[in-house]
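All protein chains but one are shown in place.
Take a look at chain A:
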């Protein structure tokens, strides 16, 4: 852990396989887009449905969760509801959530309108942003918004958070995740 950090949060990116979670994270941490990535296995960003039973173990201690879908893939949007149910069953109830519609530069392949994304977010009372890891659109904004919300949330309950940090020793670093 060579870098220094102002804040440490454990943050998860969740969504179907291939929606671009790893790319979004990489865009945020390294400001780059890399097409030679490998699919994620056994980390807290894994997406394939079969591994859902395993990924629930990773929810523990998470302070923020980004729900990611691919705007060119209707199914990945429909599955957001399943992911939310999964979160409700496995993560702490006050975890900050945010909805991300990724690959938004692919306007001609769009299957999910921005309005539907917004509507779903309203339904669940969470924030919504359309991003593109490839074209570098609003990725930073998404992370900072979520991080700010977590921070605001935590300052309200400062002492509680402090105690959690001390005793559960469950920290994670949002900006240092990618391999």
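Note that in this section a contact is a pair of C-beta atoms (placed from the backbone, for glycine too) under 8 Å apart; a residue touches a chain by one contact, two chains touch by 3 or more; residues count from 1.
Following the convention adopted for this analysis, contacts and distances are computed from a predicted model.
**Q** Match the chain absent from this complex view to the correct UniProt protein name in "tRNA (guanine-N(7)-)-methyltransferase", "N-terminal acetyltransferase A, auxiliary subunit", "TBC1 domain family member 15" or "Ras-related GTP-binding protein".
**A** In UniProt, the chain that is not shown appears as "TBC1 domain family member 15".
**Q** In the complete complex, which positions of chain A touch the hidden chain?
**A** The list for chain A reads 1, 4-8, 10, 17-18, 35-39, 41-44, 46, 48, 50-51, 53-54, 57-58, 60-61, 75, 155, 158-163, 165-173, 179.
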